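Missing here: one protein chain of the complex. Every other protein chain is in place.
After this line comes chain A, so read on.
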Amino acid sequence: MACKNEYSILIHKYLDEEMTLLEKKKLENHIIKCKDCEGHMRELRKTVAIVQSASHIEAPINFTESVMNKLPKETNTNRWKTRLRKHPILLTAAVFFLVFVMSISSIWNDSTKEIVVKGDGHFIVDEERRVVIIPEGETISGDIIVRNGNIEIEGEVLGDITIINGEIIKSDISNGENYLASAGHVAGEIHEINQVFDWLWYRVKAFFSDVINFIN
C-alpha cells in the first residue's frame, strides 16, 4: 500500500474532473497493475453514484403560500404604488382623463360670452341678437360651428352644422313647421349642443373621429 497516498490524490482529482491528460495516463497505467487502487477508485465512484442517485426531494405543497404569509405586511400605499407601476396604462388613463376634463370644463366656462363661428364662407354675425346669419344666396362650403349663439340659415350649408349653446332660428316664421323647409338648404347633419354632457359627448366623438382620421 505504499502507492496509496500519491494515487489517492490522483483518484480524487479524477473524481473532481481536474486531471491533466498525463495524470490520467499515469493513473490508468497504475490501476491496471494495482488491485488496491483499482478497488478504491471503484468504491469511490460507486459512492458518488449512489449519493447522486438520491432522488431530488421537493418542497412540501403550500410551501410558497406559507412563506408569503410570513412576509412582513405590505402597506396600502405601497400596494397602490406597485399596482400603478405594474399597470402604467392605469396612470396614463387617469392623467389623461383628468387633463381632458379640465380642458373641457375650462373651454365650457370660458366660452359663455363671445360668439364664435368656425366655417368657410360669408356669414353675418349679429352681435345684438346673438345670431349668425347665413344670407340668401351664400353658400358655406364646409362644416360650420357656432358657439354661444343661434344660427339663421337663408343660404346653403354643404357640411354639418354644430351649434353649441344655441339653436337654429326659423328665419321665416310664416313658412311652416320645419326650419329646413323654411330656411336654406343644409346638406349635412345638424347638432345642437346645450348641455355640458352633450358637449362632452360631442368632444369625445370628435376626438375619436379625429383619431380614426389620423390612423386612416
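One rule holds in what follows: contacts are C-beta pairs under 8 Å (C-beta built on N, C-alpha and C of every residue); 3 or more make two chains touch, one makes a residue touch a chain; residues count from 1.
Note that contacts and distances are computed from a predicted model.
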item	value
From "Gluconate 2-dehydrogenase subunit 3 family protein", "Branched-chain amino acid ABC transporter permease", "Tetratricopeptide repeat protein" or "RNA polymerase sigma factor", the hidden chain's UniProt protein name	"RNA polymerase sigma factor"
Option from A:Asn5, A:Thr20, A:Ser53 or A:Asn213 whose C-beta touches the chain left out	A:Ser53
Contact residue for the chain not shown (choose from A:Ile32, A:Val67, A:Ile124 or A:Ala206)	A:Val67
In chain A, positions touching the absent partner	12, 15-16, 40, 43-44, 46-48, 50-60, 63-64, 66-68, 70-72, 74, 78, 81-82, 85-86
